[in-house]
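For this view, one protein chain was removed and the others were kept in their places.
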Amino acid sequence: MTTMEAPATREIPYVSAVAEAFAQLMREDPTIFIAGEDVALYGSVFGVSRGLLNEFGPQRVVDTPIAESGIMGLGLGAAATGLRPIIDIMFMDFMGVCMDEVVNQIAKMKYMFGGKAKLPLTIHTMAGAGTSMAAQHSQSLEAWFCHVPGLKVVMPSGPYEAKGLMVAAVRDDNPVIVVNTKTILGMKAHVPEELYEIPLGKAHVIREGTNFTIVATGRMVSESLKAAELLSADGLDVEVVDPRTLQPFDTETVVASVRKTHRALIAHEAVRFGGIGAEFAAQIQEEAFDYLDAPVGRVGAPFTPVPFSPVLEKEYMPTADKIAAEVRRILGKQV
Amino acid sequence: MTTMEAPATREIPYVSAVAEAFAQLMREDPTIFIAGEDVALYGSVFGVSRGLLNEFGPQRVVDTPIAESGIMGLGLGAAATGLRPIIDIMFMDFMGVCMDEVVNQIAKMKYMFGGKAKLPLTIHTMAGAGTSMAAQHSQSLEAWFCHVPGLKVVMPSGPYEAKGLMVAAVRDDNPVIVVNTKTILGMKAHVPEELYEIPLGKAHVIREGTNFTIVATGRMVSESLKAAELLSADGLDVEVVDPRTLQPFDTETVVASVRKTHRALIAHEAVRFGGIGAEFAAQIQEEAFDYLDAPVGRVGAPFTPVPFSPVLEKEYMPTADKIAAEVRRILGKQV
Amino acid sequence: MTDIAADVLLDIHNRMVRIRTFEEEAGKLMESGKIPGALHLYVGEEAVAAGVMVHLRDSDQITSTHRGHGHLVAKGGDLQKMYAELFGRATGYCKGKGGSMHISDLDLGMLGANGIVGAGPPIAIGAAFSNKYRGTDDVTCCFFGDGASNEGTFHEAANMAALYKLPVIFVCENNGFGEFTRQERHQAIHDIADRAAGYGMPGIVVDGMDALAVYESAGEAIARARRGDGPTFLEYKTYRYFDHVGVRGMGVIYREDSEVLEWRQRDPIALMEARLAEQGLLSADGAAQVHEAALAEVREAIAFAEASPFPEPSALMEDIYTTAAGAGGAA
Partner (left out) sequence: MTDIAADVLLDIHNRMVRIRTFEEEAGKLMESGKIPGALHLYVGEEAVAAGVMVHLRDSDQITSTHRGHGHLVAKGGDLQKMYAELFGRATGYCKGKGGSMHISDLDLGMLGANGIVGAGPPIAIGAAFSNKYRGTDDVTCCFFGDGASNEGTFHEAANMAALYKLPVIFVCENNGFGEFTRQERHQAIHDIADRAAGYGMPGIVVDGMDALAVYESAGEAIARARRGDGPTFLEYKTYRYFDHVGVRGMGVIYREDSEVLEWRQRDPIALMEARLAEQGLLSADGAAQVHEAALAEVREAIAFAEASPFPEPSALMEDIYTTAAGAGGAA
């Protein structure tokens, strides 16, 4: 699914790619520590920090009380005084209990201080529905953070991206939120053994095509690739672009694609209304207006809290089929 | 600035329109109470609750500790058990310290409980820059809440709207966030003496025009009216639409306007990237693609925290001039 | 114990047995894949829910946690609707929209299990404020864990409860762990009730495996709240037999099996049965009958749930907003 860029790779799952990134980064830089609920002894409920306590000890792998504002402040204060923290917020939904720290403190400290602060802080979290965890454990809230100057936001679409973007995020001297999607933690792909960075702010054309552009984030990238296969049966040659970083957004790559294909759709798992797809769509029509043969479409979750029952959640989730259907609808609409 | 719809009106400032709405509503319905920091004895730092303590007493006009999660929970628990609370969050920036209550509890309780809960809760807050209050007292964060199913979001543009929308918000059986803009609290307009509702979810064409549509929120409505005057000198006949309610958004009225004028721009005070203007723009190009003669433009704040220094803040603020300039730029762009 | 009426004692016992049976069967169903999502079981902690809830009326409210089944069973919840909810069926308490973590019954004042740790206390003070505002003598019991006691929300709510003298009881279920982190690794205090003084309310430490101790301490706190004398903080030392999520609970990395076995020595139901036998109020046979009746009821509930339809996909977009003619009405 991803191009191999390094010689020594293995097929490993997403979760291991993240864990490997953490371990290798911590070996390289003694100022890096990781803190969060059950990240040490238990190795995180998602397994992303398994093994770290053994290797790095409790000073650098820190179990915390259930107190997200405290945890996030711990990260901020440590980052402002010379450390490079990785802060784990188990479910993205829990950002609600530490929004002030993220948005009013972390994002703004540098600016409010006239540029003096350096905040090399990474926030690591899990988003997405599809596991019957209901309304408070399933949200994709990345749009909130993309709207906040001072933050960067990254959303890996697979194991290769997960490791490379994590390395870039942790090494970045700014606060970066890494939004993983819990339903792809088991997805496998070739991942280089050594440390490598995927540069922040650069989109990746993951599938080339000539007559339709799908811009997809996180899990929706693999769904869009499936949709592209479905649509190729219709004779459509779909290009799929993975922005990888949502903030800053690589307008250039995306717009170049749409200028080539003349049609675009954005797919994300978050609620469609007010999702980051709205921003992408707005930018595309601003920058490629004269190239567009059809309105820019959007696929996202419907405007409802995430339901518990599998039957309802299935209806809720954006999928390859829904993406393909929306592409067909848009094309039908062309006059 | 607004059409008079009732016989007995007076010119009163925005702040008095809100205070009057509170008092009249509380007279009508004994289950309404208002709680927040310094809303009782001091009458709120913005003056919106002045006089209420005297008339309604400390049981119904409640000074709280500085504890926004507690305050918001107070509102939720009271609403779920038969009361109709008005919760004041002094500055919208402080939503960060009670996001979980608003987004994970208040917005979702009804759905999570299979529809059983009724939550007639109004959250009243102040947004906007322009008063040298710097990065943590100046934000316009309405886009966050518009992205959350279960909430309604209202943004009055003047005194008439402030009273009528507040009445509708408080009487609504759902959680409604009323976002006021602090720099227009002194704005005066004719406001009916009696109670009246401005229906939620209905946009208002505040100025009719034939060849350009500006969709503006809050303070940007009056700025857009000024911009329309400026542009009429260029021979442009601008229509200005005030959505009044941002969630649910009145797509129909806005799209009808754009289908008529063929060009549109959204203006809001919030940061442009990821602002609610992105959603409006995305919807307009989806629904009026074949009618558009130019890309849908957006005016919002630049991608930076709000600065303190008046010189920088002036540069930061969206204004009538900036709106007019952007309209001209869009028109120049037409091929 | 002698001054507690026999029917109350039997009632407490019955509630505990019904909770345990409900939870053990739910655990099996989760393991066999029939219950989707996360299931946080209450087994081992039954004395707390039963000993508190036996004092409450339907109009008294409770706020609950992610570990909420026990609270709803003890508050008188309908087991059929509960199981149907765990199964994600249209007949469930939440029409399948909430599941285990959001199970609720507003008619019984059960203001919801909650997926956010520490979310209960602010909601509880709102309900208590409402009780006072509306001139009732209803009270609100706020259940939360040792882990939750470290969330800022608890602090804010406790302070406001004491300040306004609200009829709320903070029921801290100290089962020694927040997920997989032992209490001594999440706070530097031994008794969480020590926090109460910092708000100006009484704080009491009670053996949470002893249903009678729970009953008595809760009774006093609830009476105090009903009288208008304000909140109380009750800390119940208890233990969760199973794992944080699901069943297992032994052979795990974060605690010794021996610890589990020690706590099981003081099993709240066994303890209660021994006492009831001692008092001649319940024979071994009688106890067995209570268990059998509970099992029968639970099996019936499961059968009901399994026979129930899933929600229609179209139900997805229902129940988000109240659409009834909203205007003008008091609630």
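Quick notes
A, B and C are the chain letters, set down in written order, and residue numbers restart from 1 in every chain.
One rule holds in what follows: contacts are C-beta pairs under 8 Å (C-beta built on N, C-alpha and C of every residue); 3 or more make two chains touch, one makes a residue touch a chain.
On a predicted model such as this, the values are computed, not experimentally measured, just so you know.
In the whole complex the chain that is left out makes contact with A, B, C.
Summary of contacts with the chain left out: across B:Tyr196, B:Tyr291 or B:Phe308, the touching residue is B:Phe308.
Between the chain not shown and the residues A:Val39, A:Ala78 or A:Ala228, the one that touches is A:Ala78. Looking at A:Met109, A:Met166 or A:Ile330, the residue that reaches the missing chain in the full complex is A:Met109.
Of C:Phe22, C:Phe170, C:Tyr199 or C:Tyr321, it is C:Tyr199 that touches the chain left out of the display. Annotation for chain C: contacts to the undisplayed chain at residues 150-156, 159, 162-163, 165, 185-189, 194-201. The omitted chain makes contact with chain A at the following residues, 29-31, 33, 59, 64-65, 67-85, 100-101, 104-105, 109-120, 149-150, 152, 168, 171-174, 197.
Summarising the interface, chain B meets the missing chain with residues 37-38, 41-42, 45, 63-70, 93-94, 96-97, 131-137, 302-305, 307-312, 314-316.
The rule is simple: only the chains that are shown with their structure count from here on.
Of all the chains, the one whose CA centre sits at the greatest distance from that of chain B is C. Put simply, the C-alpha centre of chain B and that of chain C have 40 angstrom between them. Averaged Cα coordinates give chain A a centre that lies 36 Å from the centre of chain C.
Per-chain CA centroids place chain A at a distance of 30 Å from chain B. For chain B, residues touching at least two other chains, in rising order: 100-101, 104, 111-112, 149-150. Shared contact sites, meaning residues of chain C that touch two or more other chains, fall at 94, 96-98, 102, 114-116, 152-153, 320.
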